[in-house]
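All protein chains of the complex are present and in place, except for one that has been dropped.
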Amino acid sequence: MSKIKWALLGGGAGSLIGIVHRIAAGMGDDYQLVGGVFNHEPAAGLQFARDLELDLRRTYADIDAFIAGEMALPADERVKVVTIATPNYLHYEMASKLIQAGFHVICEKPVTFRAAEARSLASLLKSRQQIFAVTHTYTGYPMVRQMRGMIAAGMIGPIQKVDARYYQGWINAVIHEPARRKTVWRLDPAKGGPSCCIGDIGVHAFNLIEYTTGLQVEQALADVDTLYPDNELDVDGSVLLRFGKGVKGVLCASQIATAEENNLSLAVYGRTGGLRWAQENPNQLEFLQEGKPLSVIKPGHAFNLPEARAATKMPPGHPEGIFDAMGNIYRGVARAINGLPVDPGAFPDIEAGVRGMRFVEAALDSSRNGNVWVTI
Amino acid sequence: MSKIKWALLGGGAGSLIGIVHRIAAGMGDDYQLVGGVFNHEPAAGLQFARDLELDLRRTYADIDAFIAGEMALPADERVKVVTIATPNYLHYEMASKLIQAGFHVICEKPVTFRAAEARSLASLLKSRQQIFAVTHTYTGYPMVRQMRGMIAAGMIGPIQKVDARYYQGWINAVIHEPARRKTVWRLDPAKGGPSCCIGDIGVHAFNLIEYTTGLQVEQALADVDTLYPDNELDVDGSVLLRFGKGVKGVLCASQIATAEENNLSLAVYGRTGGLRWAQENPNQLEFLQEGKPLSVIKPGHAFNLPEARAATKMPPGHPEGIFDAMGNIYRGVARAINGLPVDPGAFPDIEAGVRGMRFVEAALDSSRNGNVWVTI
Amino acid sequence: MSKIKWALLGGGAGSLIGIVHRIAAGMGDDYQLVGGVFNHEPAAGLQFARDLELDLRRTYADIDAFIAGEMALPADERVKVVTIATPNYLHYEMASKLIQAGFHVICEKPVTFRAAEARSLASLLKSRQQIFAVTHTYTGYPMVRQMRGMIAAGMIGPIQKVDARYYQGWINAVIHEPARRKTVWRLDPAKGGPSCCIGDIGVHAFNLIEYTTGLQVEQALADVDTLYPDNELDVDGSVLLRFGKGVKGVLCASQIATAEENNLSLAVYGRTGGLRWAQENPNQLEFLQEGKPLSVIKPGHAFNLPEARAATKMPPGHPEGIFDAMGNIYRGVARAINGLPVDPGAFPDIEAGVRGMRFVEAALDSSRNGNVWVTI
Partner (left out) sequence: MSKIKWALLGGGAGSLIGIVHRIAAGMGDDYQLVGGVFNHEPAAGLQFARDLELDLRRTYADIDAFIAGEMALPADERVKVVTIATPNYLHYEMASKLIQAGFHVICEKPVTFRAAEARSLASLLKSRQQIFAVTHTYTGYPMVRQMRGMIAAGMIGPIQKVDARYYQGWINAVIHEPARRKTVWRLDPAKGGPSCCIGDIGVHAFNLIEYTTGLQVEQALADVDTLYPDNELDVDGSVLLRFGKGVKGVLCASQIATAEENNLSLAVYGRTGGLRWAQENPNQLEFLQEGKPLSVIKPGHAFNLPEARAATKMPPGHPEGIFDAMGNIYRGVARAINGLPVDPGAFPDIEAGVRGMRFVEAALDSSRNGNVWVTI
């Protein structure tokens, strides 16, 4: 199977997320980066292409030039899949154009600004055979896939309680001084969208809940916090959750949990057991069982579920990390593009994107309307 | 200083909580157990007294006989302080009578069934010099006291976020079958009071929040869960919290977090740092600071705060446990009874009891009334 | 069963180890402290007895007065068991006299200065029915007993590798300045005996190995370190071990592992699995099994072995600590004194004391003779 021709929008020189996408794409032997739009400044984009020894003719000035240029090439030379790693406010427009031109798309989250836009992308995709993946990177960890598989296999029984936390501290460093806030695009609604904390990290926790449990959140009641009246966007929020069949849960997110790094954790309890996972120690899945000692499941073992084994490259005890998680998502997308069978948990698709955006809006609505239940 | 004459109500043969109180009282050289009402069956109570080689004349049949008998003795022979370790529904009556007869009281939590009763005890105590302690045992851990002291000293700056969780799994083992539920007095409103999960463990988390932060919860919005419609009392609940000055928080409690043991944890974040503590690893306090590595504070060090040092008997690295925590509370009560200076955090007093009961009622009211904010 | 009349030698006011022994003895309802020799200054001893409200007539000036005084009492009033908590150099003399007078003895470790002395105590005890316990406190932890039981039950198969470490840092604070060394009796051969590090803590690790594995160390090859030529006693040492049947192991101890607290850990590997335990996190026993996830065993569960359950007072998740470990040893001694059936692992006896002393001597001999194998 020859490598998939791949392009990148954004993610050029100096972009951290661009490095993550390029390393992840390079981890298998699936992708070949052939071009893209690396910078809104064409000269910077070209320099980046030169540094990577890419064909400069396939480094374009903007999305329209990209589509025109690639469509002019013979089909087997043309880019097949495009990663959108630009600032959030460009996601919707770029994704729409790419889908309509027939490209597969890998899109950074949040997939759009508003849930309605995400739904519109979902409609566009409906009758097409194109792949659309949203990079909820944490779903690529082997132990997250093991957790999903164990729950699906009934290994903790019917779910009765869900708890997710995502605590960071980085906004604390800027939030207390209005002048410093302006340096952070995430706090600017024009660039980051209608939510900071819930939209940036709460949505990851939400996606992780639905990904691992297979349940859907039906209702949310939220209390978000902007910390200061002159700060427009939420930097913290706690959300009560109701799933179907009487299952309840809670999702807490914060960017003012001072000096926390990237403390995302998830606990799911069922009738016969529970599972706990934490992103800062990702190679460990705690399995609680009624009447038995705690089990600690780690990647690389033959006794792990097939989806966890497929997401692990190394033998036990060799810690794989965040690049590997993203790499697993890229690998799943490559299989889908190549028409190979793909596990439903191999990558988050547009439906995951739609639900994430809907959750963000529901949380903000609930909080705005006096902490009432809002249906998702 | 001679030992304080001490009596026990409840806590006789076969009682776990009685063992905890007796070991705790014996850890210093402060208390001498002289008698009490050890069982509602007088014969069983006498046998227990015989086993402990106590003076059988001071083993009484009920609270009234106890008060009459002790008041008949010369003041210096009389019991000075009484621990109430009976089932919850007896707390209020016993505490009232003991206060009015002039005894110091150490009372298991919940201090009463209803907040109004707790307030009535507080009124009774108002003009008296008697000590009244509620055994919120977790406040006796050295690292909880260190946490309280560090927050009071401004070491994390003004508080901006609070997160407390208390997850157990033991109710899971009985909740799914109505017949098994009946074996658990905690699920019977007549014996356990109007709340199971919030009243039994949520209130510990609440007390710990107010104890360590020095803040008061002003409003609560709760969603509690009985899991089954034919189960009357809550076995799980998530509570959004609002403190004064715009500080927000969350308190989650569950007894259906299957196979969890006694997983109580607290995180408090301020403008310059944060503190994290977990009961199952009680000798460790994590201190997060903006721009510095994580510090892990442990008991027994000369650099710890005086209140933590006073609550530690052993050098660093020798784990002290739950008995020591309760022992520290007993030690504080003994100092107070002996008229020695007492740190305000030395033991939880009736005000802590009142607030705890008020919290339980507020959480239940919020949930019952459609998840609305209720003022505490 | 009435309480056992108990006396303490040493362990008076200001003694940490005295507190540990008194709390431990008080944890069950087994012992009643009636007297002893609390201080080499008789006045200080009497004041201590007054503080504890003991009968002053049973507070003696020295060991001979103690024996004479107690033997003069009717047998049923007489002290039955005596704890030796004096400086090391007094252990042998006191233990000899007490055994010959017919008392049961609980002796702090090291049981004597020299292995020959320990063997002489063992001879004295041979034909007598008296109990002699050495307080290797760590054998009292529930998870150490679980480990011993699991190994005995073959749950890790035949042993093939043993690793024990005991790292402390406290000597580092004094070792670098000759003047400060003099403030530490452990560094003075006249008071502490021929070894500091191996004798003080290495012997605990040795005892723990033999206690949990049921194996006997046959040969040792050691390299000890005094750090400075003008420091007489070892403050660090690594010892290669050979057990029977080709099993090998290693024991490392240090008091110059700067800023370590009391970091004692043990790992034992057998043909089908392994077990790991660490004293600073004593309520956790890691069970490794070929082809299965790691299990974490904690106290208080019904599925634990009987010897672990017997050593646990609280339900799961309530951390018990070092006092409880010592308390379990006292409890075992009480059962033995009362003629009740006693698990062979209930407390370390004189044989454990003899072997410990022999190990210390073997380690020093090996090191002194150029790091050669010495038979134990």
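Letters are used for the chains, namely A, B and C, taken in the order the chains are written, and counting of residues starts over at 1 for each.
What we mean here is this: contacts are C-beta pairs under 8 Å (C-beta built on N, C-alpha and C of every residue); 3 or more make two chains touch, one makes a residue touch a chain.
Predicted model, so just to flag it, every value in this text is computed and none were measured.
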**Message:** Touching the hidden chain in the complete assembly: which of A:53, A:76 or A:230 does that?
**Reply:** A:53
**Message:** In the whole complex, not just what's shown, which of A:110, A:282, A:332 or A:353 touches the removed chain?
**Reply:** A:282
**Request:** Touching the absent chain in the whole complex: find that residue among B:295, B:338 or B:369.
**Result:** B:295
**Fill in**
From A:47, A:262 or A:289, the answer for touching the chain not displayed is A:262
**Item:** Residue numbers in chain B that touch the chain omitted from display
**Value:** 287, 291-298, 301-303
**Message:** For review purposes, identify every residue of chain C that touches the missing chain, sorted by number.
**Reply:** 156-157, 160-161, 163, 165, 167, 169, 172-173, 176, 221, 223, 225, 227, 236, 238, 240, 242, 246, 248-250, 252, 254, 256-260, 267, 269-274, 288-292, 294, 371-373
**Message:** Could you pull out which residues of chain A are in touch with the chain that's been left out?
**Reply:** 1-3, 16, 19-20, 23, 26-27, 29, 32, 51-53, 168, 170, 260-263, 279-283, 298, 300, 313-324
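In the analysis below, only the chains that are shown with their structure count from here on.
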**Asked** With chain centres defined as C-alpha means, what is the inter-centre distance between chain A and chain B in Å?
**Response** 43
**Asked** Centre to centre, by mean C-alpha position, how many angstrom separate chain B and chain C?
**Response** 35
**Request:** Give, as an integer number of Å, the spacing between the C-alpha centres of chain C and chain A.
**Result:** 55
**Request:** Give the residues of chain B that touch two or more other chains, as numbers and ranges in rising order.
**Result:** 260
